[in-house]
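Missing here: one protein chain of the complex. Every other protein chain is in place.
Going by the order they are written in, the chains are A, B and C; count residues from 1 in each one.
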Amino acid sequence: MSVTVLYFASLRDAAGVASETLPLPASLPALYENLREKHGFSLPAQRLRVAMDGEFVDWNAAPREGAEIAFIPPVSGG
Amino acid sequence: MSVTVLYFASLRDAAGVASETLPLPASLPALYENLREKHGFSLPAQRLRVAMDGEFVDWNAAPREGAEIAFIPPVSGG
Amino acid sequence: MTRFALSDAAFDPAPLRRRLQSPQAGAFASFEGWVRDHHAGRAVLGLRYEAYAALAEAEGLRIIAEATRRFDIADAACVHRVGGLAPGEMAVWVGVSAAHRGPAFDACRWILDEVKSRVPIWKHERYADGSSDWLHPE
Partner (left out) sequence: MTRFALSDAAFDPAPLRRRLQSPQAGAFASFEGWVRDHHAGRAVLGLRYEAYAALAEAEGLRIIAEATRRFDIADAACVHRVGGLAPGEMAVWVGVSAAHRGPAFDACRWILDEVKSRVPIWKHERYADGSSDWLHPE
């Protein structure tokens, strides 16, 4: 019962890894708060979007077993 | 005491020449009305602009001896 | 660099674009007008642009200079074809560089609109039914 979390941009620099495998969390906000504490992310959840298996999802979406979860910091392409 | 008149687009087709030399006219509107009668131009003066010596001028501008005068039908570039 | 020119042959906009480039400019907007194969429901075989060249070039340069005053842009240029063109050919090109995208887009569109309404260039279309017409829009 696990998920893979992907890190990008400042989150990846803070985490020091591009991804990690973690136990299936109760919720996406709970997962982010744990990771924020663990890695010292400065961005609050309100400034992020979240994606599961390559699609943007609502923060209320239930984490799926085996899912690839990415927290998306504010983008700056273009 | 003469001016050169240049014709473009439908005016040139109607006049059958690209330019002609004419006696210095009393005014630009009078010149156009004469030419309209002579060549059968369908466009009324209100739909034209007028240029003298390569610059747009007001219809009230006084025709200058030796000037190059062009009546500019509605443009359709682009 | 001449910022407004008439061209009597097909031209490549790439070198024009390069001359508008600068390390301060983060945005480049451009427009190309292509000859359509239809106009007002009639099939167009080809067209011819005629210009009052001296006045067209002077008026085109005035438009570019005005755009540089009205909009926060780095540079701008426009080239318009004259002579015969077939459907698909490029009739006009406008390019604008600027620090930011808003003025680049706004100026590009403004220059195109002004060229279409002020520069003494006329389009003569030949149609598939054998007829042809000078376009003198209302």
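Basically, a residue touches a chain if its C-beta (ideal position, glycine included) is under 8 Å from a C-beta of that chain, and two chains touch if they have at least 3 such contacts.
Just so it is clear, the structure is predicted and the values come from calculations on it, not from any experiment.
*Asks:* Could you tell me which displayed chains border the chain that was left out of the figure?
*Replies:* Among the chains that are shown, those touched by the missing chain are A, C.
*Asks:* Have a look at C:6, C:51, C:104 or C:121 and name the one touching the chain we're not showing.
*Replies:* In the complete complex, the chain left out is touched by residue C:104.
*Asks:* Extract the touching residues of subunit A with respect to the undisplayed chain.
*Replies:* 6, 8-10, 13, 43, 47, 51, 54-56, 70, 72-78
*Asks:* Go through subunit C and note every residue touching the omitted chain.
*Replies:* Given the touch definition above, subunit C has residues 14, 21, 23-38, 87-88, 97, 99, 101, 104-105, 108-109, 112 touching the missing chain.
In this text, only the chains that are shown with their structure count from here on.
*Asks:* Ranking chain pairs by contacts, what comes out on top?
*Replies:* B-C
*Asks:* Express in whole angstrom the distance between the two chain centres, defined as the mean CA positions of subunit A and subunit B.
*Replies:* 73
*Asks:* Could you give the separation in Å between the centres of subunit B and subunit C, each centre being the mean of its C-alpha atoms?
*Replies:* 26
*Asks:* Note the residues in subunit B that touch 2 or more other chains, in rising order.
*Replies:* Residues: none.
*Asks:* By the touch rule stated above, which residues of subunit C touch at least two different other chains?
*Replies:* none
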